[in-house]
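Of the protein chains in this complex, one is absent; all others appear in place.
As written, the chain order gives the labels A, B, C, D and E, with residue 1 at the start of each chain.
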C-alpha cells in the first residue's frame, strides 16, 4: 500500500461526492424557484439512497466475482469480504474499501444526472423507486461490463477511462426515455421557463469542474504520470468546450451567454471523460471543441424534436457520451497510456469499431431497460405530479417547503 | 516523515477549515434574511478569532505538556517549541505544525457550532468575548482530557475518534445553556420563523459533508487503512442518517423535506464522529439510522420543552454527541482498529461504562462552565440585542449591512 | 517521482482552479444584480481563455528555455517537450505536466483579479482581447523574471514565494490603469452602489481562502515541512488580516462588517503570499495585521483620489502586493526556509533593497504595458459599454440573460 | 379615466397581457403580490414545526384607460384569467382624475 | 365600495390579518413596499463607503370592502398595527366603482 496513492483516492472520492452537490445546484439554478428545493433534493437524496444500495448489493454486482462476463455475483453483499487489503486487480496500492467508496461516488452521481430530464414534474416517491431500480438494473451491469474484472466490454478492449459508458451515455439515454415517457412540462415552448438563479448554476458548474479532477484523474487509481495526464486532459477539454460553445452561441443567437459557458465546460468535461487517460493535451483541446459544438447542436435538437429534456441531459451527457467514446477511438495513444491502445489516428482503426460496439450496446440496453423501469413505476404509482401540483411547484407539493423567503 | 501522510493531513486541514464556511451557510440559510449576514459573520469571524487564540495559548493548553492529566501547560505559548519535527506521540509521520494546524480547525468549528443556539439575537461584541472564553475554558480542557498526551479521559480508555466529547457534545450542551439563558426570539412559537434561503442551507450541508471526510478520516493522522475505514463509516452514516430522518418526517408530518434530508445527514455525520475509526460499514449504517431517528426526536423535544435552540444545536450535536459516544461503546471493534477497544457487542461491556463516564463528565463540566461564562459576559456587557434591534435584524444593527439588494 | 508530492500538487492545482470560481462569486456578490452574471462570466471565461493561451504559448514564455533572463522561448509551444518526466529544476519529484497545470491555475486567476477594477462597465469582446494580451505581455514575462529558470528577478535574489510580483502586485497595478482609463461608473459617489448579494461574496471569500492553501502551500512543490509552514503562515495571516480590518472599521465607522471581515482575510492572504514560505507563524500574524490595516487604508484612498476601482483590486491586491514583498524583506528567515534568505529583522538589510527593486520594476512595467494594451483595445473596439447598456446592466446587454427570476 | 386593478393567478399573466394588447391597450403595470381569500394556502414544515401559510402568490395588473374601454378590458381579463377554480382573483375599477406622460408632458387620453 | 390601503410595519401583518378576518373580511391583498417618512432609515457601510438608506421596509395591505364596513376595518387596523412608535404607517381610503370576481363573474358586494 502507498500513502500517496491512498491519499489521492480518498481525496478524489471526496471530490466526486462534491460533484453531486454541485450538480444539485447546477440543476436547481436552471429551474423555476418553485422547484428549486425539489430539484436539489433529487440529487441530494440520491447520495444517500444509492450509497446504501452500493454497500448492500451495488458494489458486489458491479465489481464482485464475475459471472459469464455480464454481472458480478452477490458474494460481496453488504461488503462481505471487502476489507482493507488491496484488491489484486482493481487497485493494488490502496485499501480495497477505498476503491469501493471511490466507485460508490460514481454510482451516486449517475442517476442524479438523469434527474435533469424530468425536472419540475416527477413525484418524489416514484422517483426514489425508479432511481433505485435504475442503479440496480442499468448502472451496476454496465459498470461490470466495462470496469468489472471479467466484464465483457472491458475484455472486448473497449476504452473508457472514467465513465463514458456507465456514467454519461447511460444517463443521457435514460434521460431521453424519461423525457419521452413523462412528457412536456406545462408551458414548454409557450411560456417563459427561465432559470431562476443562474449564479447558483455557475457555482454548481464550478464545483462540478473542481470535482471532475477527482473523477477523471482519480480514475488512474494511483498518483503518477497517468493521473497527471488525465488531469491535464480534463481541464483542457473543459476550457475548449466552454470556448467552443460560446462561439457557437455568438454565431447563432448573437451573444455569448454565461449559461453557455458553463454548459460548454460541462460538455467538454463529460466528453473527455472516457478519453482522459488516453490522450495528450492537444488531443484533449480538440475533443473539447468537438464537445462544445456537438453538444450545442445536441441541445438544439431538443427544440427540433420537441421532447422536453428539461435541463438537457440528452444534449450534453448523451451526445457527450457518444462523442467521448468515439473520440477515444480516434485519439487514444499508447504513448500516453501504455495500458491502453492506439486509436484510428494512431493507426488502429479497429479500436474505433470496438468503441462503436460499446456505444450501440450501451444505448440499446440502457434505453430498453430504463423505459421498462419507468413504465413499471408509472403503472404502479404514477411518475408525474398532478397539473395543479406542477403549477404550485415541487417544493410545496412534494416537500412542504419553500426555497426562499426573503 | 511521509509525503503521503503530510499531504493527507494538509488537505484534511483545509477541508475542516471549509466546514466552518459550510456551517456559516448552513446556519444562515435557516434564519430570516435580516439576520443572514450576522449569522454568517458569527462563524466566519470565529475562524479568525479562535485561530489566533489557538496559536497563542489554545494549542498549548490542549496538547502541551500535561499537568496532572487535566490541562496542557503554557510551555508552547505562541507555538514556542512547536516546529517541523514530528511530535513523537501525536503524529509521527508529519511535521508537528501540520498536526497543530489540523487541530486548529477543530478548535475553530466547535464554538461556531454553538452559534446556532442563539441565532438572530446575540450582540456581536459579547459574542466574540464569550466565544474566546469558551474556547479557552471549555474546549481546550476537554480536548486535553480526551486527546492530549496524558489527558485523563484518554488514559481512562474513552474512545472518541474525531470529536464526540470535545466537539459535538460540548457544543450541544453549551448550546442548551445559551438557549436557556438568552431566552426565546420574539415570535418564537407564534410567528412564522421560516428559513429564508434553504438552497444556501443545502449548499452548506454539502460543504460540511465534503469537509467531514477531512474531519473524520483525517483523524487517523495517516493515509492508510484506518483513514479508509473512517472515511467509509463517515459517508455511510451520513447517508443512513438522511434516510432515517426523512422516513421519520414522512411518518410524522407526512412529507420528506429537503431540510430534513440535510439535517439527517448532519446528524449521522455528527453521531458517527467518535465512532468513525472503530466501526465497520454496516455498524456505521446502523449508527446513522439511530442518529436520524434520535436527533429527529431531539429537535422535537425543543418544541415540547419550549427553549428556543434556534437552529437545533442541542437536538443534533448534543443528542448526536451522546448517541455517538454510546454507540462507540457498543459497536467498537479491535478488528477494525487494533489501537482501539471492543465495545459491548464485541464482548466488552466495560467500554460502554467508560463511554458513559465521558458523557456525564463532559455534560456536567460543559454546562456549568458555559453557563457561568454566559452569565458573566451577560452581566458585564449584555448578551442580547434590544427588542428594536432584534426586529430590525442583526445585519443592520450589528454590522450596518444588508445581505440582499436584488 | 513521489506519489505524495504528486498527489499534493494535483490537489493543489484543483484548489487554485477553485479559487477563480470563488473569485467570481466574491466579485459578483458585490455588484448590482443587473451585473451579476457579467461579473461571474469575466472570471469563469478567463479560466477557459487563459488555459488555452497557457498550453499554447503561455507556459513556454514563462517557464520555457530562458532568453537573456527576460523571457522564455517558444520551444515549448503547444507543450512540445513538456512531458511526464520531472523537470530537473522546477519540481523534481512530480511529472513536468503536473507542474505546468499547477502554474496554469496561477496564470488564470491573475487576470481574473483585475476584472474587479472595471466591473459593471466593460464590453465582453474587448475584455476577452485585453485579458489575452495582458496575460501574454504582462503575466508571462513577470512570471519568467521571478520564477522562470534564469529569470533576472529570481537571479537577483528577490524572494517571492507564491506570487507577490506576478499575481497580486501586477493585477493591482493593472487594475489602477484600468480604473483610470475606463473612468467611473455612472452614479459612483452619488448613487447607492450597494452589493447585491453579500452571502455570495462571503461564500466566494471562503472558497478563496480554502483554495489559497493550495496556492501558497502548494508553492513548496513538495509535501514536506516547507509546505506545512507555508500552510500555517497563510492561515494565520488570513485570520489576523480579518481581525485587523474589522478593528479598523470599528474605530473608523463604528461597526465591524461582514464584508470587512472577508476583505481583511483576503488582504491578509494576498499579503502573506510572497512571504508564506519564508516566515514563521508569529511573523505571519504580524504580516496579517499590517495587511488588514494597510489595505483598509488602501481602499479608503480610492474615495480620496476618486478613481472608481469598483471592487478594490488596487486597495487589496496592489497594496497587499507591495506590503507583501516588503515584509518578506523584513521577516524572511533561513531558519524557516534554508533555500531562502534572511530579511532585515534577521540581519540582512540588503534583502529589503532587493525586494524594493522588484516592487519598483513590477509597478512600472505593469502600469506602462497595461495602460498601452488598454488604450490599444479601446481605440480598436471601445472598452466601455454605452451609458444605456450600463444602466440596463451587463447581463442583459452583453449576455442576454438575467441572473435571478425568483 | 379609470384604473383597472386585477388580481390574478401568476401563470395567467401572459395570456391576459396578450388579450389586452389585442384590444389596443398599449400599457400596463404589473407587480407581485400575495393574496388572502377563499383559496386556501398551504402547509409548510421546517424541522417538525408546522406553519400554515395563508397567503397565495398572485399578480396584480394595473391598467389606466378611458372609461369607454373599461367593459371590454374587464371582459378580456375575465376570459383570460378564469380557470374556474377558486383563487382566480378579482377585478376592481377605480376612478382616475389625471394622467400624464412624463416624457412628453401629454395628459389625458394621449398619455395612455 | 371602498378600498382601504394600509401601510404598516411588516411584523404587524399577521395580527392585522387576524383582526380583519374576525371582522368577517374574507379577502385582502398584501405587497412589500418601501416607505419614506418621519421614521429615519438606517446607515449602511460597505468598504468604508457610507450610505444613508432612507427607505424602510413596509407592508401594504389592500382591502376592497363595502363602505359600511370601512370604519370598523380602519379601527381594527389601527389597533393591531399600532406600536406607538414612529413609522407605524398610514391608512388611506379610496373609492372603488366596481368589483368583479373572475371565477364567477359576480359583481358588487358578492364579488368581495
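Quick note on the criterion: a residue touches a chain if its C-beta (ideal position, glycine included) is under 8 Å from a C-beta of that chain, and two chains touch if they have at least 3 such contacts.
These numbers come from a predicted model, not from an experiment.
Trainee: Using the definition of touch stated at the top, determine which of A:84, A:286 or A:300 touches the missing chain.
Mentor: Per the contact definition at the top, the residue touching the missing chain is A:300.
Trainee: Of E:40, E:90 or E:109, which one is in contact with the hidden chain?
Mentor: Touches the omitted chain: E:90.
Trainee: In the complete complex, which positions of chain C touch the hidden chain?
Mentor: That gives, for chain C, the contact residues 187, 191-192, 391-392, 396, 400-402.
Trainee: Which chain D residues touch the hidden chain?
Mentor: Spelled out for chain D, the touching residues are 3, 17, 26-31, 64, 94-103, 105, 111-112.
Trainee: If the missing chain were put back, which residues of chain A would it touch?
Mentor: Residues 30, 192, 194-195, 249, 252-255, 257, 259-260, 263, 296, 299-300, 303, 312 of chain A touch the chain absent from view.
The definition used in the following text is that only the chains that are shown with their structure count from here on.
Trainee: Go ahead and note the Å separation of the Cα centroids belonging to chain B and chain D.
Mentor: Chain centres of chain B and chain D, defined by C-alpha means, are spaced 51 Å apart.
Trainee: Calculate how many whole Å lie between the centre of chain B and the centre of chain C, each centre taken as the average of the chain's C-alpha atoms.
Mentor: Here chain B and chain C have centroids separated by 34 Å.
Trainee: Provide the list of chain B residues touching at least two other chains, using ranges where the numbers run on.
Mentor: 2-5, 7, 11, 192, 194-195, 197, 203, 253-255, 257, 259, 400-402, 404, 406, in rising order.
Trainee: Show the residues in chain E shared as contacts by 2 or more other chains, in ascending order.
Mentor: Within chain E, the residues that touch at least two other chains are 44-46, 53.
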